[in-house]
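The structure follows.
Note that one protein chain is taken out, while the other chains of the complex remain in position.
Which chain is which? They are A, B and C, in the order written, and residues in each are numbered from 1.
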Amino acid sequence: MIQYAAIILFVFGLYGLLTQRNIIKMIISLNIMEIGLFIFIISIGFVYDGVAPIISSVSETGLLFVDPLPQALVLTAIVIGVGTTALALAFAKSIHNKYQTFSLDEMEEQL
Amino acid sequence: MKNLIGLLVSLLLGVLIILTLASSPSFPEFGSVDINDRVAGEYLDNDNVEEVGSGNIVTAIVVGYRGFDTLGEVTVLFISALGIALIFSDKKQKRLDLKFKPNFMLKTGSRIVFGIILITSLYIIFHGHLTPGGGFPGGVMIASAILLLYLADDKFRSNIKGFKVLEGVAGSLFVIIGLLGLVIGTYFLENFIPVGSLGELLSAGIIPIIYMLIGLKVGSEISGIVDNFLTEGESA
Amino acid sequence: MTLFDVITSVIGVLLLVLAFLAINSKSLIKSVLFLSSLSMLAVVSFVIMRAPDVAITEAVIGSGLVTALFVFTLLAAERRETK
Partner (left out) sequence: MSAILLVAIPLLAAFISILAKKFAPYLLIVVGLFNFVILFLLPDGFVIIGGFEQPLGINLLLDTYSRIALLLINGLIVIITFLNLGKYDKYASIILLAMASLNGLVLTNDLFNLFVFLEISGIAAYLITTSNKRPLKTFHYLIIGAVGSSLFLFGVVILYSMFGTLNMVDLIQKIQAVDNYDQLILPFILMFIGLGVETKLLPFNSWVKGVLGKSNTFSGPMIGGVYAAAFGFVLGRYITNVFVFEGNLLLVVTVLLCLGIIIGEAMAYSSSKAREILLFSSVAQASIVAILFVNGIILWAVYYIVAAALSKTVLFLVINKATKDKGSDELNDLQGLFVDNKVVGLAYTLITLSVMGLPLLVGFVVKINFLTELAIADQIWMIIVILVASVVEGIYFVRMLIKLWYKGDNEISVKYNLSFKIVFVVIALAFLVFGSYKAPLTSLDNSIDTVMEVVDNG
């Protein structure tokens, strides 16, 4: 069920991105899209009554584990998402310096 | 009108995704995944775990098997911090005078909490290969500790020059360790330090060293980004 | 319906509600707060799906750093508008 919620979240973020006319709202939609994608990636690797992939001693390696690879991918993707979001916010700040507003419609009037 | 098109496009994509995934034979049901027919099965295999020597398999993947991804990821943060500094670079920076003034509670509270956050972040970084966490959350925790100092005192400016140097040195050391792997061993980023026994602090060869460098680098980068966001040009 | 399925479906519904509120709320500060709680819910779902590493990273970055950056951008913008 959470897998479908994640896909709907991803699509919802895309919808928000296509329709919102406010820069900050667009960045928020981008973040929602990425959160949905990350939950979907983790749900791909989930195994019922599996255990987190942490092995404290060699004897434990016989257990049923969750898939560790999607977790490594999401770990990388989260940090990349932060990089893009921080840059987008920096652009939003410099756009606000220039146009004194975040809404695209008001900016077009000023052009 | 634009909202309608946006709604249609995203609805269409959503329906396409859900229908295809629901009807495709090789897309596994939620939770019923057989790890062994995936590459991940190898990572959890006994002798592979011992060969890499890191208790936390995810760390073994992030820094060991797919260390090149992590090098790329550290570059993403590096270029974002560089870009943000570039965007705000033309004016001499002074602290943004925000409306809210830090009151007494915030000042004293943050001094106490600052030490705790730092210690936990160092713990997370150094135990990255044993317990969950690692260089990235640890680094961001260091940055949030410094963020707390920014909030507690509105005249506080951290030592930006020092962070730039730390960032450059940590990044270069990461690549140099990779090149050492190429020179000493035969592959880039190869683990040329003996791995030691699983579960000990000083095990898993270069993995804790790389995670420590990543922690320092991420911490200094994000503090730089925070400083850029909390200052503004002199003339503004 | 095991306890696990109940919890995941509750979280799934909550995720969608928060996302809807985050996009359609009028004031920017409110939608930033909804985004922060959305990423907090993501942390909970990561913990449930046995991904502790990702949960710690998302908690520190998602609800910690990203929310702080959004708030700083809005504060800087608000301050400049009132001047």
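Just so it is clear, a residue touches a chain if its C-beta (ideal position, glycine included) is under 8 Å from a C-beta of that chain, and two chains touch if they have at least 3 such contacts.
Since the model is a prediction, treat every value here as computed from it, not as a measurement.
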item	value
Displayed chains contacted by the hidden chain, counting the whole assembly	A, B
Of B:I79, B:V195 or B:I209, the one touching the omitted chain in the full complex	B:I79
Given A:L37, A:A52 or A:V66, the one touching the chain that is not displayed	A:L37
Residues of chain A in contact with the chain not shown	10, 14, 17, 23, 26, 30, 33-34, 37, 40-41, 44, 69-70, 73, 76-77, 80, 83-84, 87-88, 91-92, 94-95, 98-99, 107
Residue numbers in chain B that touch the chain omitted from display	16-17, 20-21, 23-28, 37-40, 42-43, 48, 64-69, 71-73, 75-76, 78-80, 82-83, 86-87, 89, 164-165, 167-169, 171-172, 175-176, 178-179, 181-182, 185-191
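By definition in this document, only the chains that are shown with their structure count from here on.
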item	value
Pair exhibiting more inter-chain C-beta contacts, A-C or B-C	A-C
Cα-centroid distance, chain A relative to chain C, in whole angstrom	10
Intercentroid distance (Cα basis), chain C paired with chain B, Å	19
Multi-chain contact residues (two or more partners), chain C	52-53, 57, 61, 65, 69, 73, 76, 80
For chain A, residues that touch 2 or more chains besides their own	1-2, 4, 8, 12, 15, 43, 45-46, 48, 52, 54, 71, 75, 78-79, 82, 86, 89, 93, 97
Chain A-facing residues of chain C, complex	4-5, 8-9, 11-13, 15-16, 19-20, 22-23, 28, 31-32, 35, 38-39, 42, 45-46, 49-54, 57-58, 61-62, 65-66, 69-70, 73-74, 76-77, 80-81
Chain C contact footprint on chain B (complex, rising order)	56, 58-59, 96-99, 124, 132-134, 136-137, 140-141, 143-144, 147, 222, 225-226, 229-230, 232, 236
Residue ranges of chain A touching chain B (in the complex, touch as defined)	1-4, 7-8, 11-12, 14-15, 18-19, 43-48, 52-58, 61, 65, 67-69, 71-72, 75-76, 78-80, 82-84, 86-87, 89-91, 93-94, 97
